[in-house]
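One structure, pasted below without further comment.
Below, a portion of the complex is reproduced, with chain positions unchanged.
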Amino acid sequence: MKSHTDYMTFNTDQRREFVRITQNVQEAVDTSGVREGLVLVSAMHITAGVWVNDDEPGIQADTLEWLDKIAPPSWQEPSNDVARQLLPQDGGDYRHQRGGEDNGDAHLKNLLTHQQVVLPITEGKLDLGPWQAVFYVEFDGRRSKRLVIKVIGD
Amino acid sequence: MKSHTDYMTFNTDQRREFVRITQNVQEAVDTSGVREGLVLVSAMHITAGVWVNDDEPGIQADTLEWLDKIAPPSWQEPSNDVARQLLPQDGGDYRHQRGGEDNGDAHLKNLLTHQQVVLPITEGKLDLGPWQAVFYVEFDGRRSKRLVIKVIGD
């Protein structure tokens, strides 16, 4: 069995950002020499996600608007009444932020989008469908964050 | 290390459908000859999910009603005020649908249910709990969709 480990570091300009990494994952697979196997792509932080979706700006804007309602930030006015009610104590602050952070919402967004994906490798290539692109999704950026890529197979 | 890849194609009659595939996954494991390992079951489309749950119609109806509130379709009236507020611009249309599609909600449902599961293989069998059945969950059917099953192990 072969294996290979790569790390990527992100330091996004924006607080929230979608970074396409399909090619980076394929390069890790190429380096590994694995022809048949699996590759795990997993954020090493709990305020980011890894998402497989269409590389289409409309989906990203829709998703961010929706995530800001479902898992509302406390550093901006709630988007609407649903968002207000989904804040702790219906409009209050996250308990997690008592230590001075303001990323309580990013932890819930990590939970919703999931921190990782596992991708199949077939004949040396990521075995993805036609619209599947891999994204690192940052919810609390402007600081250094890491992601691990672990390839195993033969 | 052994590996085996199978693909399944779905073309559901309904727009949304739960298709039980536990036996198909077991058959891919049987074909692989793997006795100890992992099997990845992953939708190759971004408007479907893979779900492990009880094969009980009540759960499926509960879940679909709930998903239609949390990730509301724009092709039907919102179920209630929460659903209306969770649509883009509080009752508007998905930006993704500017290209003529009407499956914006299916992308969010894919995110919520997750596109994949990884199952353990022990002594040649899927190592599942007593109520765990594997489902392909279609959110935008009536067209040809694919799923990949990747088995690795010894």
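When the chains are written out, they are named A and B in that same order, and each has its own residue count from 1.
In this section, a residue touches a chain if its C-beta (ideal position, glycine included) is under 8 Å from a C-beta of that chain, and two chains touch if they have at least 3 such contacts.
Nothing here was measured: the structure is a model prediction, and the numbers come from that model.
**Q** With 2 copies present in place, identify the total for the complete complex.
**A** The whole assembly in this structure file has 3 copies of the sequence.
As a convention for this text, only the chains that are shown with their structure count from here on.
**Q** Between chain A and chain B, two copies of one chain sequence, what rotation angle (nearest 5 degrees) aligns their Cα atoms?
**A** 120
**Q** So how far apart, in whole Å, are chain A and chain B when each is placed at the average of its C-alpha atoms?
**A** Chain A and chain B have C-alpha centres separated by 19 Å.
**Q** What does chain A use to touch chain B in their complex?
**A** 1, 36-38, 51-54, 56-59, 61-63, 65-66, 69-70, 80-82, 112-114, 117-120, 122, 127-132, 152-154
**Q** So in the complex, the part of chain B that touches chain A is made up of which residues?
**A** 1, 3, 5, 38, 40, 42-46, 70-71, 82, 85-86, 88-90, 94-99, 104, 107-108, 110-112, 114-116, 118, 146, 148, 150, 152
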